[in-house]
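A protein chain is absent from this complex, but the other protein chains hold their places.
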Amino acid sequence: MNAFEYVRPDDVAGAVTMVSRDPHASYLAGGTTLLDLVLKDGVVELGRVVDITRLPLRGISRGDDTLRVGALTTMEELAADPTVTERLPFVREALLLGASPQLRNMATVGGNILQRTRCRYFRDPTVAACNKRAPGSGCAAVTGVARMHAILGARAACIALHASDLCVPLVALDAVVHIQGVGGKRSVPLTEFYVLPGDRPDIENVLQHGELITEVEVPLLPVNARSGYLKVRDRASYEFALTSAAAALLIEDGTIARARLALGGVGTIPRRAREAEELLNGAPAVNQTFRAAAEVALRDPFTVSGTAFKVELAKRTIVRILQTVSGVQS
Amino acid sequence: MDIVSTLRVNRTERPFTADTRTTLLDALREQLDLTGTKKGCDQGACGACTVLLDGKRVLSCLSLAAQCEGREVTTIEGLARDGKLHPVQAAFIRHDGFQCGYCTPGQIMSAVALLKEGRAGSDEEIREFMSGNLCRCGAYPNIVAAIREVARLGSESQ
Partner (left out) sequence: MTVVTANKLLGDPVDRVDGPLKVTGAAPYPSDVTYPGLVHAVLVQSTIAAGTIRSIDAADAEAAPGVLAVITHENAPALAEGPMTPLLGPAPPSPLKDNRILHHGQHVAIVVAETLEQATAAARLVRIDYEETAPVLGIDNPEAAVLRNPWGLETQRGDAAAALASAEVVYDETFAIAAGTNNPLGLFATVARWEGDRLIVHESTQWPTMARQTLATVFNVPENDVQVLVPYLGGGFGAGLRTWPHAILTALAARLVDRPVKLVLTRPQMFTSVGHRAETTQRLRLGATRAGRLVAIDHVGTSTLGAEAANMEFISIETGAAYACPNVATHDRQVRLNIPSPGWMRGPGSEGNFAIESALDELSYTLGIDPLELRLRNYAEVHPQSGLPWSSKALRECYRVGAERFGWTRRTPEIGSMREGNWLVGYGMAGVTFGGAQLPCQVRVSIRRDGSAHVRSAATDIGTGTYTVATQLAAELLGLDIGQVRVEIGDSDLAPAPPSGGSSLATSLGGAIRDAAGNLLRAFLNVLAEDHRSPLQGRRRDDVTAADGRIHLVDDPSVGETYSDILARHELDELAADGEINPQADGAGMAPSGPFAARFAEVRIDAELGLLRVARIVSAVDAGRILNEKLARSQIIGATVMGIGMTMLEETIFDPGSGRIANATFGDYLIPVNADVPDLDVVFVGEPDRFSPIGSKGLGEVGIVGVSAAIANAVYHATGRRIRSLPITIDQLL
């Protein structure tokens, strides 16, 4: 927590230039991840904090079949949007089940996508072994106390969880991230935005240093689709998910015409369950189908003793949300 | 690195000099002598430091003071007007919505915002939308009762 410079640029291009040129600079938006890591846990050292909260990247606009959400839109603002309520109800549910009202008034959509893992081994610099913090140092969590950790996409090098609720329906929806860098703008589907830990758990996404998320484009669900988000946790509120699932279904005559399914609380990244969707598409909306989809979605988990229970819990979470959304009794 | 800045706190301009690293919470408590806002975890996990920023409830422990320049900050000290308690403050006393009192400023700021957000429609709703404020003394049922009463009185008076 060395002293840092605080700057508040006036425009997006200026902010991007400022951070791109300085390897010790970082954007500051809602602050709910960054300030925690810099000031409290001492995990991140910065030379310069570039406050982007007053840049014109806030607000929601509706197109024909997408919603364009400025990256600095807060979680509460997005949850209050009438289109979200009407056409993306599971996005609203995921938003309101995340964090607390205070944090949702601060945390931005762009920041939510970029939130860092809650793994306490990552967040405590006195723990030597953390490949995410210090590449090549090992992983203390894998032999330590793991409960709020990933079982999909995880490996011995890193089991850190991506704890976002919002991103679960967003990956299910094929949301697209718009990015601005010094070299120009580009767009990346959220499903391709994150990088699995592999050998470099410190690399979490495709952003280059200095690139800024400016907007998230969210396709709307068909008018006749039904959706839901289920979050399972020990505490009734204000806790990250042990497991969660976002599902959107288009059901015609008892058959699933189109399914979207994604998982939270289990992945090193927000987890789109494509194979499960393929199984669901065209299948009858019955419990047998749901269970089969759950089995597929949780194939080949990587568990440690503290996370082993999450495999079955995640399957049941999937079954339950599919039941709820489809109206099928358990 | 020091910054010289001005916060608008409780309808008053308050100039201050602080470190760029100073949070809004520490600026209020250590620089501006507004110690009503409490530090319970300093990590965004307890709600004791809740203040209103431009009318919305936020956590002052995860805000830099520098970020808040020119914005309107309301703390527990700014709630009572002309020596008269805010209805939420009075209801907290009537319903014994606190014991040690440490989380209370944050609870009250949060409750004031919750009422404005229109989220006091049922006990269940109050409980959910007050869950960002921990109370280790366990005054939750009394906090709900206090908010319920203010919500009811408010809707009756309209």
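Every chain is named by a letter (A and B) in the order it is written, and numbering of its residues begins at 1.
Criterion: a residue touches a chain if its C-beta (ideal position, glycine included) is under 8 Å from a C-beta of that chain, and two chains touch if they have at least 3 such contacts.
Bear in mind that the values here come from a model prediction, so they are computed numbers and not experimental data.
A.B. asks: Out of all the chains shown, which come into contact with the hidden one?
C.D. replies: Output: missing chain touches A, B.
A.B. asks: Using the document's definition of touch, tell me which of B:L7, B:L24, B:A48 or B:L62 contacts the absent chain.
C.D. replies: Missing-chain contact among the listed residues: B:A48.
A.B. asks: In terms of residues, what is the contact footprint of the unshown chain on chain A?
C.D. replies: For chain A, the residues touching the absent chain are 1-3, 39-40, 42, 118, 120, 124, 126-127, 140, 143-145, 148, 232-240, 242, 309, 312-313, 316-317, 319-320, 330.
A.B. asks: For chain B, which residues reach the chain that was dropped from this view?
C.D. replies: Missing-chain contacts on chain B: residues 19, 21-22, 26, 29-30, 33-46, 48, 75-77, 79-80, 85, 89-90, 92-94, 96, 98-105, 108, 123, 126-128, 130-144.
In this section, only the chains that are shown with their structure count from here on.
A.B. asks: Where the centres are mean C-alpha positions, what is the separation of chain A from chain B, in Å?
C.D. replies: Taking the average C-alpha coordinate of chain A and of chain B, the gap between them is 29 Å.
A.B. asks: Which chain A residues qualify as touching chain B in the complex?
C.D. replies: 1, 3-6, 8, 28, 30-32, 35-36, 39-41, 49, 51, 53, 76, 99-103, 105-106, 236-238
A.B. asks: Which bits of chain B are touching chain A when the two form their complex?
C.D. replies: Touching chain A: residues 1, 3, 19-21, 23, 42-44, 47, 50, 53, 56-59, 62-64, 66-67, 110, 113-114, 117, 119, 127-129, 131-133 of chain B.
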